[in-house]
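Here we show just some of the chains, and they stay where they sit in the whole.
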């Protein structure tokens, strides 16, 4: 069985990661997963929010947003609406949790890294692309901080890789890395964030259409594991050359 | 190994479900899970939101909130802050998805059910208690609509049961149904919503502390399955007597 | 002349006051007046808002809110609307003033008590039930503070009782303690908060329908005095037993 874009069910879309895409941020990455294109920046600032002070620990937080015309129909800006929608909140929190899962807050010290993921073009999997791209931006920001001697060791502060991919069941078939056209038809939709060591940071599986069995869950996790390993190889490759 | 409250690791807290707790709503339930106490109401209204009109389909939506002094320290009201926080948004969306997962929108017809889950007292597991309680309120609201002859059959509109429970890993030990004191120490925290037929509607597993392995995931799902079966028996019992 | 619910014109609805209804707050009361049901909590915190610092004086403030399905038709949440309505503001301020009227701020010292009145079910008289219930929660919070030796004397800090009741003129007849069905038909509606010593803290009489004469005002005040004496007996009784 092949898919609309010719991929096999267990095949991810072409991925490219451009580092140093803009000059100002300590880490700045443009990630493309198929047509989905996300600008991920990591802003390193010394000091932590008030509630974290004098703890000796750092903090990592994330904000996700979509440009109004990332989508087929223009979406109204949340700044114009005057409030952030539930979906935006949910994704921002997810990205933050995934990255915090691979940072040693003690090694980071009382410093804060703010991740911004702005979707320039959306074709499914924007939250998982954000996590995968943001991790590279985070690595660059930590390397910057080490060079500036604000932290002792970027490699100790960053305890592992993290990447994420979506999987889902379409017409009864489990598939890897859903573009918008598949995502909107999926009975079950799952996002899986994994570390380089193969453990989970986040598993979010939702059945809006039809509940899924334990067996289906296992197949989806197998697919996600394969996808994440491939994404992690691409992340490593991107970091290998400056 | 026993826990602070004397339970075994695979034991849920005492649960009570009071139906018809207030008079106005079509479904009104007070659920208690240990010290966690949530008022769940289901408001049935004829007609659907504009984007759903002329589809022949109904809609189910949910809102979650916490009273300011449900917690040990008073939390500021979101109405006073003028905006809804990310956590509230995330939980409201979760509850809505879980209940939609067991409703046949065609059988519901162009009618809307609004679920409100207001936490009167919080001691961990407020989102899962909300789902479990809201399902009973939903069943009552559908029964009301059948009696009023607005829908043909409540039993056809409600395709299955749904309940939810939290599981987590504390000091390396997977445990079922975490109160606040355990939840705040958990390295991994997972919420699992299951149907009466044993399928998943939602699995959300998060590692803020330490990534979890596939084996740990499986143990957590086993615990959650046990807990959900017990909750579903309690739901059935509550619906058995008026 | 009897009323829809069989009461005499000068008869209050059955009132119950449950103390310690939830565990977290320093004072926690569930008050029922007929079908009106309000959860009143008093949160004691050391320290006062900035504008009050170094005055040696305490502060008491209140917030009132209604759960969305306290009413016959579901009301939209103010947190969702993103702003607090005029009615909510007005009632919150009223409750705060009434309780401040019986607190000796010097005896309270630089401590703050925040009252929350959340209406679980509304059938008229929610603001007066809130005041009556909140006073009991306030008394419990002050007793707690005395036991914790944060204040010297709860009885000196609480200078008097305060309760409140609604009165109104329906079809020319002055009546005591209006449920929703009467309240919505009243030409004049008055809320009267009185102390245990029989003085007024707040009199708010409004004629949306037909202006009222001085004689009518006097009759209404007589009714309110009777009702408040009865409520104060119930408050005392509630505090007599732990």
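Labels A, B and C are assigned to the chains in the order they are written; within every chain, residues are numbered from 1.
Convention: a contact is a pair of C-beta atoms (placed from the backbone, for glycine too) under 8 Å apart; a residue touches a chain by one contact, two chains touch by 3 or more.
Bear in mind that the values here come from a model prediction, so they are computed numbers and not experimental data.
Engineer: Considering just this structure file, the complete complex holds how many copies of the sequence, given 3 are shown?
Structural biologist: 6
Throughout what follows, only the chains that are shown with their structure count from here on.
Engineer: What's the rotation, in steps of 5°, that superposes chain A's Cα atoms on chain C?
Structural biologist: 120
Engineer: Can you tell me which chain is nearest the middle of the complex, judged by mean CA position?
Structural biologist: If one averages C-alpha positions chain by chain, the most central is B.
Engineer: What whole-number Å value describes the gap between the mean CA coordinates of chain B and chain C?
Structural biologist: The answer is 33 Å.
Engineer: Using mean C-alpha positions as chain centres, tell me how far chain A is from chain B in Å, no decimals.
Structural biologist: Inter-chain centre distance comes to 28 Å.
Engineer: Scan chain B for residues touching two or more other chains and write them down.
Structural biologist: Correct list: 83-84.
Engineer: Quick check: in the complex, which residue numbers of chain B touch chain A?
Structural biologist: For this pair, the touching residues of chain B are 83-87, 89-90, 92-93, 97, 100-101, 160, 190, 194-195, 197-208, 211-214, 217, 221.
Engineer: Which part of chain B faces chain C closely enough to touch in the complex?
Structural biologist: Where chain B meets chain C, its residues are 22-25, 28, 35, 37, 39, 41, 43, 45, 63, 65, 67-72, 74, 77-84, 88, 114, 116, 118, 120-121.
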